[in-house]
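One protein chain omitted, others in place.
Order of writing sets the chain letters: A, B and C. Residues in each chain are counted from 1.
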Amino acid sequence: MGSIPIVSTTVNSSAVLLISCPDKPGIVAAVATWVASVGGNIVHAEQHTDAEDAMFFQRVQFTHSGSTPLATLSAGFAALAANWDMQFTLNELPWKPRTAILCSKQLHCAADLLSRTTYGDLGLDVVGLVSNHMDAQPLATAHGINFMHVPVQDGPTGRADQEETLAALLNSMNVDLVILARYMLVLPPALVGAWSGRMINIHHSFLPAFIGANPYRQAHDRGVKVIGATAHYVSDVLDEGPIIAQDVAHVTHRDDVVELTRQGRDLETVVLARAVRAHVEHRVLTFGNRTVVFG
Amino acid sequence: MGSIPIVSTTVNSSAVLLISCPDKPGIVAAVATWVASVGGNIVHAEQHTDAEDAMFFQRVQFTHSGSTPLATLSAGFAALAANWDMQFTLNELPWKPRTAILCSKQLHCAADLLSRTTYGDLGLDVVGLVSNHMDAQPLATAHGINFMHVPVQDGPTGRADQEETLAALLNSMNVDLVILARYMLVLPPALVGAWSGRMINIHHSFLPAFIGANPYRQAHDRGVKVIGATAHYVSDVLDEGPIIAQDVAHVTHRDDVVELTRQGRDLETVVLARAVRAHVEHRVLTFGNRTVVFG
Amino acid sequence: MGSIPIVSTTVNSSAVLLISCPDKPGIVAAVATWVASVGGNIVHAEQHTDAEDAMFFQRVQFTHSGSTPLATLSAGFAALAANWDMQFTLNELPWKPRTAILCSKQLHCAADLLSRTTYGDLGLDVVGLVSNHMDAQPLATAHGINFMHVPVQDGPTGRADQEETLAALLNSMNVDLVILARYMLVLPPALVGAWSGRMINIHHSFLPAFIGANPYRQAHDRGVKVIGATAHYVSDVLDEGPIIAQDVAHVTHRDDVVELTRQGRDLETVVLARAVRAHVEHRVLTFGNRTVVFG
Partner (left out) sequence: MGSIPIVSTTVNSSAVLLISCPDKPGIVAAVATWVASVGGNIVHAEQHTDAEDAMFFQRVQFTHSGSTPLATLSAGFAALAANWDMQFTLNELPWKPRTAILCSKQLHCAADLLSRTTYGDLGLDVVGLVSNHMDAQPLATAHGINFMHVPVQDGPTGRADQEETLAALLNSMNVDLVILARYMLVLPPALVGAWSGRMINIHHSFLPAFIGANPYRQAHDRGVKVIGATAHYVSDVLDEGPIIAQDVAHVTHRDDVVELTRQGRDLETVVLARAVRAHVEHRVLTFGNRTVVFG
């Protein structure tokens, strides 16, 4: 690793191994030895053993000379992975995924993601801002991003047609990541399945409390003293996918539904950005309906 | 109010009016004028208007000479209250309620309440520590408190007998307040009803998430990133009573059920103490299934 | 107040009284009676008595018919105020202050304030985005706001000239509020004095820790486990003005200066927006070097 003259933990030409496998003695040594064998220097490593299910998870970030392509390194690691019954990915860092952002009429999350992209915090390559409404068009224009309008037309097949159009559009965009930034239509199972592990949603409550519509109204009527927001991978059961990030804020009896909604917007933007960042930095492994999010 | 040479907001010979009524113009002036008419000085006042239900709530803390008994003042206010269709209480401050603490095998909440009582933070007059198990006896002894063992005996009527014994015991203790400090048996509706608004429970989750048994196990299996604790008045629907206080802590994939339980204990003790203190300082009004908790 | 068919506590044609005066018995009744006498309905009221200094502070929000101009109401209240040795302001709500936003090269705070303005959360009338650098020009353009470049020129009088230009510019803009959204030049005392109580700064630390330059570097070198941000009115002593809002985030040894800076940006934007909102809603009274911020 040597005396690297940097102040950030993020360096150029580095790679991230994400591993999950049944837990057995010797895995850590085997992986570390492999990294050393290809001339890699481990900059950061974190592991987790789930004792109940006897599963092992690891994130290993290492720098390398860059002379060997990542695909070649990955092929080399595959032999080791097979021996340990591992699932793994090997990705470059920093990663700038091609991304589609979906929104409806509430624009705070989409605006925040674009601000972070424009001002350098989030390394997304935003290919398009997609919405079932026109409200977001000026936002897309201000950031020089394509705006794609996919409205629901009147008539009995309006919704199904829209879903089909949207599915085709996302495919044609050739994106790595889809972010539902307060997109307010439930997506059909086939579409969700196609983007499993690559589609992140922000739900405006502390899940699993207040699943479904109008969570701030639900929270108000229950008289809670804390509200929350939850970012999760989308799965085919509404609001039930693996949770990536959550945060909360204290509220009081003075906060009516309008005020809860306003305060919640700050939570939603920060929690969604945090989850997207974790995904982009290859920090998230899913495990059944749960996640391991390395620090 | 004058130049009171104190540093605390809590003064001797002060009283607290807690008011709720339909919202109408002029209430604030009427109440403030009445306080002035009896020679009272308002030290702190806070009000809340619930716009949806057009209800008005107020807490008025005032000092007075003490020459007129509180009961006489209360009778005097009753005339005004009738004019405005008010419900009200007028109580002294500081108040040292006769209190029963109920617990089972987990003692952190009971131990914390007794520590705060012994070392001066909470002005409770703890009349007894009641439990269905013997584990808490040394704790009671250490604080010089009566320990009352109300076990569930074997046999088909064991549970019902225990509930009857407990109900009779609480009545005989002549307490103002019952605190369920991780008491793990569900109480029968009649007992709950008898102590409505005077019985506070701590639930070891962020309600309404994870109602019922083993909430830390539920939280773990759902993979949440935040756990919580909720103090509430007990109502006849399990874990559905008006919430007084809640707090939360961030957790990660590393936290198994044992660790969630351990971290949760800190939340439970702090949240329960906060709710008890709010109640003892006459800061809580209930309103349907919600509370107004004045600051 | 009646059965108002709204869900927000913010209503049209409402006004806010902000009062501070020596504490005496009867103030609350006098003010409430005056409000009733002009046909006002108190929607929200909150008071604070500082026992050490025997000072009384109050915020009274009331609706009124609108038939009497605010200036007339204010003149009427002045007589009462004189009797009680009060300082007061009477302002309309909602208020949309003419605002200048100053920034330098870091744009997250300015971008966030403009997003909130454009998408409706903050009711500012932003008259111009002012900077000593050109970086913010595209941001101003995207929001249709005037960009005003006030650079520091080379030469011995460069800085003084810039300060003079800036002072003249702010005067000419006829603004009610100046927000220093990570403006990185210290302002001269005369300029600060001219905007006393109307100029809000965000400092990127938990003041009074880490006053001055490079607070994230200072925080890192001290090894703190919590970082913060502080919004305050600007006074003539650097980073010593009355604090309006603060918030914090937990950090670990893994967070180098770059990462502290990144996490701090989220704190800064949220804390600054919260302080500006409190100011715009007439919730802040200053008192020596401290503030009363009504909830």
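Here, contacts are C-beta pairs under 8 Å (C-beta built on N, C-alpha and C of every residue); 3 or more make two chains touch, one makes a residue touch a chain.
All values reported here derive from a predicted model rather than from experimental measurement.
J.: Pick out which of A:54, A:213 or A:237 touches the chain that's been left out of the picture.
T.: A:54
J.: Using the document's definition of touch, tell me which of B:60, B:111, B:129 or B:180 contacts the absent chain.
T.: In the complete complex, the chain left out is touched by residue B:111.
J.: Which candidate, B:75, B:168, B:190 or B:258, sits in contact with the chain we can't see?
T.: Reading the full complex, the residue touching the unseen chain is B:258.
J.: Which parts of subunit A face the unshown chain closely enough to count as touching?
T.: Residues 1-4, 6-9, 23-29, 32-33, 35-36, 41-49, 51-52, 54, 56, 250, 295 of subunit A touch the chain that is not shown.
J.: Which positions on subunit C touch the chain that was left off?
T.: 48, 50-52, 57, 206-210, 221-226, 228, 242-248, 250, 252-254, 256, 289-293, 295
J.: On subunit B, where is the contact patch with the chain that was removed from view?
T.: So the residues of subunit B touching the missing chain come out as 7-10, 107-108, 111-112, 115, 118-119, 121, 142-143, 252, 254, 256-259, 262, 265-266, 270, 273, 295.
Please note the rule applied: only the chains that are shown with their structure count from here on.
J.: What whole-number Å value describes the gap between the mean CA coordinates of subunit A and subunit C?
T.: Distance between chain centres, rounded to whole Å: 35 Å.
J.: Roughly how far is subunit A from subunit B, going centre to centre by Cα mean, in whole Å?
T.: Averaging C-alpha atoms per chain gives centres 41 Å apart.
J.: Which residues of subunit B are in contact with two or more other chains?
T.: Touching at least two other chains: 48, 51-52, 250, 295.
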